[in-house]
Structures are given as C-alpha cells and as structure tokens.
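Left out: one protein chain. Kept in place: all the others.
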Amino acid sequence: MQRKLISFLGRRRNWTIPYVLFLVFFVLVPMSLIVFYAFTNAEGSFTFANIQKFWIHPEAMNTFLYSVVVALITTLLCILIGYPAAYILSKMESRNAKLLVILFILPMWINFLIRTLATVALFDFFKIPLGEGALIFGMVYNFLPFMIYPIYNILQKTDQNLIEAAQDLGANPRQVFLKTVFPLSIPGITSGVIMVFMPVISTFAIAELLTINNIKLFGTTLQENIYNGTWNYGAALSLVMLLLIGITALLNGEGSSRAAEEGNLI
Amino acid sequence: MIKRILSTSYLGILLIMLYAPILIIIIFSFTEAKVLGNWTGFSLKLYSSIFQGGIHHSLTSALWNTLIIGLIAAAASTVLGTMAAIGIYNLTPKSQKAIQMVNTIPILNPDIITAISLFLLFVSLGISQGYTTVILAHITFCTPYVVLSVLPRLRRMNPNLYEAALDLGATPFLAVRRILLPELKPGMISGFILAFTLSIDDFVVTLFTIGNEGLETLSTYIYADARRGGLTPELRPLSAIIFISVLVLLLVINQRAAKKKL
Partner (left out) sequence: MVRISDIITINHLSHTFGDKTVLQDINLSIGKGEFVTILGPSGCGKTTLMRLIAGFLKASEGKISIAGQDMTTTPPHLRPVNTVFQKYALFPHLNVFQNIAFGLNLKKLPKEEIQKKVKQVLKIVIMTDYEERDVDSLSGGQQQRVAIARAIINEPEVLLLDEPLAALDHKMRKDMQMEIKAMHKKLNITFVYITHDQEEALTLSDRIVVMSQGVIQQIGTPTEIYNEPKNSFVADFIGESNILNGVMIHDELVEFAGHRFDCVDKGFALNEPVEVVIRPEDIYIFEMSDAAHFSGQVTSSIFKGVHYEMMVTTPEGFEFMIQDYRSFEPGHTVGLRVKPFDIQVMKKERHCNTFKGTIIDKTHVRFLGTNFECSDTKNLANGTTVNVKVEFRNVNLQDNQEDGMLSGVVSFILYKGNHYHLTILTENNEHVFVDSNDVWDDADCVGISISPKNIQIEIL
C-alpha cells in the first residue's frame, strides 16, 4: 500500500491531481452553477425567465450598455495615455525604466478603496464636481498601470534588429514606428485591453464612491441582486458578463493567455 | 534634447497624477480631522494612536484577519501551485494546454464573477461562510498566479537536472527536495508575495464569501466605513505606513538587483 503510494507520488505528473480537483471544485463547478442558476427559478425548475427579464428590463440593460460605454472610453483613454508612456519607458536605459515601471505599479499597493476615497478628496480639493467625468477619471487612474505594463513589456522585448532592418530598408522614423514598432506591440495592447475593459464593467464601489451613488455600473447591479437574494437573476446577469468575457477572450485569442501571464504585475 | 525633456515631463506629469491621491492621504495623515480633506493643523496624534493601541478594536481585528487570511492563503496557494506547476511540466503538451486554460479562468474572470460563482457554490452546498470560505476563495484566485510564476522557472531549467540527481543516486523525493525546490525557490517566493498581495488587496471576492457573522477584513471594513460616509481617520497613517514601507522595500530590492548585475 505504502509502496504504491510512493510510486504514485513518484510520477511527477500526478502532482497536478490535487490542483486539478481543486480547479474542478472551485472554478468549473462554480462557473456551471452560474449557468444552472441562470436557467432555473427560485424553485429550481428550468426557465428562460431570468434571461428574458434582462432582455426586457430596461434598467439592467441600460446599466449594462452604459457600463460597456464607460469601459470602452476608459480603455481608449488608457491606451492613448498609456502607450506614449510605455513607449518612452521602453526607450529609456533599462535600469531607470525598471525603477519607473515600479513607481507606476506601486500605487496598487494601497487598498483601492482608500485610493478611491483619496481621489474623491482630491476632486473636492480642486472643486471638481463628482459625477460622470470624475468616474472616468477615477477609472483611468485605477487601471492605467494595467495598460502601461504589458505594452512596455512587449516594446522593451522588441528585437532592436527589426527596427534597424526597417531603417536599413529606407524607412523614416515615422514609418519605422507605424510599420514596425506599432504592429509588433499590438499583442501588448490586447493584453492591456483585457486587463482594463472587463474589470471596469464589473467594478463596483469605485463608481458609487466617485459619483456619490449617482451612477451605477453593471458590477453594482450584480452585487445588489445577489445581496437582495434574487440569485437566479443575479446569475443570469453574471452569465451575460461571462459571455462578454468569452467573446473578448476569443477575439483576442493568444492575447488573453498573455494577459493572464502578465497579470503578474502587481 | 527637447524630445527628451518632453518625454520626461510627460512621465513626470503622469506620475504626479497617479500619486496625487496617495500624497493627499499621506498629507492628511498628519492632521486630526475626522474627514479626509479637512486640515485642522499639524498633528501626530493619529500615528501615536496607532502605536498605542488607540485604534478601534474592530479595525485591529480586521487588520489581523487580513494578515492571517493573506498568509494562510498565500502559503496554501504556493504549495498547491508549485506542486501543480511541477506536475503540469511533466504532462503531455495537450493536457498541459487544457490545465493551463482552466488555470487562466480565475485570472481572466472579473472579481465579481469569481465572487458570485463561489458564493453560489457555498450557498448551494449549505456551507456556512466565514474564515474557511474566504481562505478557500482566496486560494482559488491566488493559485493560478503561483502556477504562472513557477512554470517559467521550470521551463527555463535544464530538463536534465532532476534526472541528474536521480542518476547520482537520489530517490525521487530527495531529488525534488535537494534539486528541484532550490531551483524553483525564486519563482515560489515571487508567487507567494504575489498571492499575499492579491489576498490582502482583495475586496469583492471577500465581500461575497465572508458571510454575515461579523468577520471583517481591512477591505470590507473600509467599504463599510465609506458607506457610512467617512474613512476612519487612523486608516490614513496606516495606509501611509504600508505604502512607505513597500516603497522602501521595492527600492532596496531594485537597488540590490541592479548591483548584483554589475
């Protein structure tokens, strides 16, 4: 018996088994529970009612669409502001750049609720009214590092020879950037998009704090439903989110696994 | 030259903007005002009250809970994730791909989806929520990161190292302990730190799995605080201290790494 166990453990591929079981129980089963709850009513019998409710219920739908728009704007702003920063960082001497990258990531170490509250205080200080503008501002604040890091990472790994080859073949600096550097950095942008877009839609708390409870994002809707005990409807809304994740992940293909790997940044 | 000044100032402005809220917290940690943003004169009272145990009992316990949950979850994730990474490395490419795909789900999922799915799991099974469920939930979203920080080290490692140990007479157990684990240590350490950070910073998943028995972590405490309309003043010096120590720590590590390279 003992020998059997030892030889079982001796095969190192068997070492995945605990984690596989864990993943099944704490990732796959819970995800299927979302699907299950989404298609059942409180009594546990099959129904499309929850999905229909989302479809016809203007409030949830509106929040959802609004959140998508906010997320799109935030993502776009993050790219516009973050790309130049990442580009400048990638051009710097690597030691200085590393230090600066750390500085960009460091604010993450402060609890994001406290950070958001501080942002509110900052807006108060400069007499900026809380509301939509503040919301987007706050979101960009929060998620900018997630955009800078992957782009910086890929730019910094870009083979210098490729750039020299482009110059050698007669490209001017503008063309070098547009035809070589930028296309090569697109995977970094997709990673960044994945790490900004979905989280923005689903955040809650940040929106409430930055708009004095005036604007709700989809995350808040989800949370409220679960809190109020309407789990089935909450699950249906989660399923909508899941579908959206699935679509973005599919669209980005390899980008998503890279995003997962670059989740390492904090 | 102009280009350089321009680009440096661009980064400078961005950093100032990013750090402005933190600066606000640090500045206002030196005043006694109840509300963040009111300046009622310089004072170290908030600092002294932290160190003299003057802070509210529930904040202290929230702080402890956060640390304990973080340590347990990080330790468990490191063990589970390292074992998994070693296993995955020895699987066929096809199964590797399958497991890694599932492994990225908790990373790609927004917090709230992870939170709701685990909430549904616990309520469906009738498990009462508390310490255990929070820790399990934290292990769920921390372990994938440990796997991702250990696997590259395995991939970079000379594949013959483990075999060389066996070849020289080490039992598989000894080969793992003497050769594999020392080789993976850096990856395990960064995995542990990452897991710990994610755990103490987490709010959403904790909120959904913590139950309503009065258990609080720092995040849920602050959230409750904020909903009541303010931030416990002591959180300002506390955040300032955490931030400054992390800053110093990271700078020191960076300096040493740079020196080692030279």
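So that you can tell them apart, the chains are marked A and B in the order they are listed, and the count of residues begins at 1 in each.
Rule of thumb we're sticking to: a residue touches a chain if its C-beta (ideal position, glycine included) is under 8 Å from a C-beta of that chain, and two chains touch if they have at least 3 such contacts.
None of the values given here were measured: they were computed from a predicted structure.
K.L.:
Tell me the shown chains the invisible chain touches, ordered by label.
P.N.:
B
K.L.:
For the full complex, which residue in B:V35, B:L166, B:I189 or B:V248 touches the chain that was left out?
P.N.:
B:L166
K.L.:
For the chain that's not shown, point to the residue among B:Q52, B:N158 or B:N212 touching it.
P.N.:
Touches the omitted chain: B:N158.
K.L.:
Among B:L36, B:A62, B:V147 or B:I179, exactly one should touch the missing chain; which is it?
P.N.:
Touches the omitted chain: B:I179.
K.L.:
Kindly note down the residues of chain B that lie in touch with the hidden chain.
P.N.:
Counting only chain B, the missing chain is touched by 158, 160-161, 163-172, 174-175, 178-179, 182-183.
Criterion: only the chains that are shown with their structure count from here on.
K.L.:
Taking the mean of the C-alpha atoms as each chain's centre, how many Å separate chain A from chain B?
P.N.:
17
K.L.:
Report the residues of chain A in contact with chain B in the complex, numbered from low to high.
P.N.:
9-20, 22-23, 26-31, 33-34, 37, 81, 84-85, 88-89, 91, 95, 98-100, 102-104, 106-122, 124-125, 141, 144-145, 194, 198-199, 201-202, 204-205, 209, 219, 222-223, 226, 231, 234-235, 238, 241-242, 245, 249, 256-257, 259-261, 263-264, 266
K.L.:
For the complex, give me every residue of chain B touching chain A.
P.N.:
That would be residues 7-8, 10-11, 14-15, 17-22, 24-25, 28, 36-37, 80-81, 83-84, 86-91, 99-114, 116-121, 123-124, 136-137, 139-140, 143-145, 147-149, 172-173, 176, 190, 194, 197-198, 201, 203-204, 207-208, 218-219, 222-223, 226, 231, 235, 239, 242-243, 246-247, 250-251, 254, 258 of chain B.
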